[in-house]
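Quick one: this structure, given as structure tokens, is what I'll be asking you about.
Every protein chain except one is present and positioned as in the full complex.
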Amino acid sequence: MIPELGHFALIIAFAIALVQSTLPFLGAARKIPGLVAIARPAAQGQFMFVGMAFVCLAWSFYSNDFSVLNVASNSNSSLPTAYRIAATWGSHEGSLLLWVLMLSVWMLAVSVFSRSLPDDMVARILGVMGLIAVGFISFMLFTSNPFERLLPAAVDGRDLNPLLQDPGMVFHPPMLYMGYVGFSVAFSFAIAALIDGRLDATWARWSRPWTTAAWLFLTLGIALGSFWAYYELGWGGWWFWDPVENASFMPWLIGTALIHSLAVTEKRGAFKSWTVLLAIVAFSLSLLGTFLVRSGVLTSVHAFATDPKRGIFILCFLALVIGGSLSLYAVRARKVSPGGSFELLSRESMLLANSVLMIVACAAVLLGTLYPLFLDALGLGKISVGPPYFEAVFAPLMAPAILLAGIGPLVSWRKGDSAQLLRRLRWTAIIVLIAALFTPLLFGRWALLTSAGLLLAFWIIGGALTALTVKIKSNAKITSAFAGMLLAHAGIGVFVIGVTLVKSYEAERDVRLEPGQSATLGGYSFRFEGVSEVAGPNYTAARAGITVLRDGATIALLAPEKRVYHVQRSAMSEAAINSGITRDLYVSLGESVGDNAWTVRIHVKPFVDWIWGGCLLMALGGLLAASDRRYRAGARRPEAASVQEETIVRSSTA
Amino acid sequence: MRILFLLLCCVAALGNASDIPTETRIRSLEEKLRCLVCQNQTLADSNAELAQDLRLKVREQVAAGRSDDEILDYLVQRYGDFVLYEPPFKARTALLWIGPFALLAAAAAVLIGILRRRRTAPEALALTPEDKRLVERVLGPGRDTP
Partner (left out) sequence: MMRFLLPLGILVLLVGFLAAGLTLNPREVPSPLIGKPAPAFDLPILHQPDKRFVLGDMHGKVWMLNVWASWCVSCRDEHPVLVELSKRGVMPILGLNYKDKGEEATAWLKQFGDPYSLSVVDADGRIGIDYGVYGVPETYLIDADGVIRYKQIGPLTRAILEEKVLPLARTLAK
């Protein structure tokens, strides 16, 4: 009964989406307030019914209803409760429902937090989002129904992939989808602006907090995925440049360009058509990601089971949505006024450079990800493009962006003062250079690349601190937006420190140990105490005891496991990690090699947690920036006059 | 089969000796190679049987004194370029390797061109009706307003 209810709710949501994507547009075009007014309740109604469908599916999982095909394929009665519920989005169909749920959440948010926007604009924004919903819900209803029944019902399910039986599964997909889908808001804002021609600083001011919010969710989602892979997969890696990982990273890169470009459009009314294009591209990459993950054109551990019918559907939808928006862009963007002028050295030019660098970086990732497909389609054989390529190409592309980010916040709008800039950054540059040159020596080994990486990181942090100092000295008010920007930039610096140090100084050893034997690595001693058998809720494990000593003192007891899950009979290594601010000690259990001896892999990873710490700082920075008072203040004051005042006042004191 | 087991034991024993450079070298080779039967994993990280066989092959080749290039080439001869995670630089991968940097150079050139244009041609913006109202509020009515 419940699955049918869920299915029915989805059909109603589809109907509402159809209404939401047509009538308000008509109302906005023909100026019929009655039709325009449909938008908000429609969005809220969609949220209700998609929410209901989601709850029905989640309930089916929670209550072990194995007459639902999806539940039988992805769950099991012995699965712990949290993972039974998380299994709701552990399949292609279920994760699509999660995607649409996130879309309806954003729709709800737009319908509620948009009182200061003109109604016809909201109508168009929600109309575009409704159109996207039509696409995804129909995709589900016609090709990927999560409520499909399995009759006769299975006795028990095939269980969730053991790799997914982890807290990461509870948080990573929802967070990631909030980000992915969140860019649909910026996209919808852009389309609405192209349609009604109201592409100005006000539009940018409205767009900004939504875009920043989506960006910060995506940052968190990607960071969570990376962290999860690190502690779960057992090989100590945290990024593989896998097609699915790249599919999430590309929107992030363009999203970063977008939030910077929006800043210029808001403050100076410039880059308008560029910002709109970026908003379209960011969401287009989200859609492209959806295609890549579910169509089977690329091989990935993250890819869902595929069906050519599904691939065709998504590709057509993709072509329609992106083709439509880019056509609209081609027609309307020409008529957009170009905005103010600015010097070669100016905040605008710095931010434009950022856009350009992010786009080139994104294009490089796209090229690497799709190149095997290009060659194969042209009959030129099969190649693989993996981490060696991406690492060689990406770092050099990012370096200039990070360098400029150190300077950017200090450059004035319209016309930068180069003498003043040199004066302000002189000491920062000297300190940063010395620190970058000497820090590697603290780790015992100097290498050029290590110093270079640290130079970039210290530089962006140094630049942020310098900008803060200047602001404090000038007694200017430190807004949320400004603090957010500094924090996010500092986060990048922290991230780069983590990456540089871990890549330069990580150590790894594969050893064969008998009980009582020790192995040393990085100044730590790892004593193997033996292996005992342990029963988990739905698995049996061989659990090793490892005592970690440094200078004779015990600092940690690690218990890596080798689990065999009962249902899928697959073996899985569960690493044990001792985390610290300056290093992670990472141990994973290998194979039993007779005489109570086991192979063990030991890693010492310096500063690896700074990678995710940096991402957290970036996300916090985004949160601060998005919650700046001026975005909320606009809700109370009549927006037209106040925004123009702000714009004039701001540009004269910058 | 027995030979395999014995070899594994030797390998395991070797692992305990301070043969770190060889182990590191083997591992880095295994990380450059792709597991042919997996969903995008390196030879180092895969549990598949073929991956185990190929890892053993790599180990044997290292023991036989072959160079890294020779070992990689050995596998490419049998499985093609697909087995390498770092695409070799050939005519058909030239675009892949040069593309990003060519794009960067082109983008930089376009950027500088745009920046120069923006500097020398200040745009005269037409005032929108809201702008006009604001100006009047601040400066008082102009001569051409009724």
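Side notes on the structure shown:
A and B label the chains in the order they appear, each numbered from 1.
Throughout what follows, contacts are C-beta pairs under 8 Å (C-beta built on N, C-alpha and C of every residue); 3 or more make two chains touch, one makes a residue touch a chain.
In this text the structure is predicted, and so the values were computed from the model without any measurement.
Between the chain not shown and the residues A:Leu298, A:Leu345, A:Leu397 or A:Ala481, the one that touches is A:Leu298.
When the full complex is taken into account, the listed residue touching the unshown chain is B:Lys57, out of B:Lys57, B:Arg119 or B:Arg133. In the complete assembly, the contact with the undisplayed chain comes from A:Ala377, out of A:Ala82, A:Val112, A:Ala305 or A:Ala377.
Against the chain not shown here, chain A presents residues 273, 277, 280-281, 284, 291, 295-299, 308, 311-312, 315, 318-319, 322-323, 326-327, 329-330, 333-334, 370, 372-374, 376-377, 381-382.
Against the chain not shown here, chain B presents residues 1, 3-4, 36-37, 49-50, 53-54, 57, 76-80, 82-83.
One rule holds for everything that comes next: only the chains that are shown with their structure count from here on.
Chain A and chain B have Cα centroids separated by 19 Å.
Chain B meets chain A in the complex at residues 8-9, 12-13, 15-16, 20, 23-24, 27, 32, 34, 38-42, 44-45, 47, 80-87, 92-93, 95-97, 99-101, 103-104, 107-108, 110-111, 114-116, 118-119, 121-123, 125-126, 128, 130-131, 133-134, 137. By the touch criterion stated above, chain A contacts chain B in their complex at residues 200, 233, 235, 240, 242-243, 269, 299-301, 303, 337-344, 348-349, 352-353, 356-357, 359-360, 363-364, 367-368, 371, 375, 380-389, 392-393, 396-397, 508-513, 519, 571, 593, 597, 599, 640-641, 644-645, 648.
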